[in-house]
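Structure provided below as structure tokens; questions to follow.
Note that one protein chain of the assembly has been removed; the remaining protein chains are unaltered in position.
Up next, chain A:
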Amino acid sequence: MSAWAYDGLAMTGRQLRRVRNSPGLAILTQMMPINMLLFFGYVFGSALATPGREYRAFLLPGLLVATAAGGVMTGMFQAAADTHRGVMDRFRTLPVSRAAVPLGQAVADLVVTAVGTVPLLLVGLAVGWRIEGSALDAAGAVGLLLLFRFACTCAGIFLGLLTRSEDAAGQLGASSFVLPLLSDAYIPTDRLPGWLRTLAEWNPISAVTTALRDLFGNAPVPRGAAWPVAHPIAGALAWSLALVAVFLPLAVRRYSRGE
């Protein structure tokens, strides 16, 4: 096994052990979207023109993606804490390949996310969400979701290494609540005024959410949307890959420099 893969695996193991030793935060993070599914699904759902069950089926992919976007905060918090507490410096003094530390964190996060999403899907099934497309398409949806999560975590790790501040990560967590509101995660964008609709549809969350709805067969691709939403699978891939291409090298570079 090549050095970076070996180191990366060791670092992944470290992050997974941490979650196992202190599972509280991970569990709370995964409870949040379940609460929102029930709250939004039954409270807002009854006020919307769409029938309740249909709205909850529409909402679930949005919550999956909004939760994935939380990777920015989780990644940032973790990286900031490690930097602040001197753990990053310990790794820097070890003969560890430079990419292994950020990569290990992002990969471990994927594993936790993949497992942590299962309860949300189960509650979704209980309140009326269904996989209405083929199994292959559904697998593609899960793949897109995890790729997006990975991209968001990379961005978070870079920000955490940059700010070294757990407080800043907490602040960002509070404000990141707003980001999915300005997308089609919770509401269809086609009834928004023109400029706001354009803004919401260029939000990466919208492209990924629409792609998931399309692949799970929950809702059709809206007509007349901006490019990333009109071509949701290409849009979701493009957004995620672009984020990875920008932030993963930045995170590795930032980790290596250390100052």
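Here is the rule we go by: contacts are C-beta pairs under 8 Å (C-beta built on N, C-alpha and C of every residue); 3 or more make two chains touch, one makes a residue touch a chain; residues count from 1.
In this section, contacts and distances are computed from a predicted model.
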The complex's invisible chain, by UniProt name, from "Fe-S cluster assembly protein SufD", "NADH-ubiquinone oxidoreductase chain 5", "ABC-type xenobiotic transporter" or "Dihydroorotase": "ABC-type xenobiotic transporter"
Selected residue (touches chain absent from view) among A:87, A:181 or A:234: A:87
Touch with the omitted chain, as defined above, among A:10, A:139 or A:196: A:10
Interface residues of chain A (partner: the chain not displayed): 7, 10, 13-14, 17-18, 21-22, 82, 85-87, 89-96, 257-259
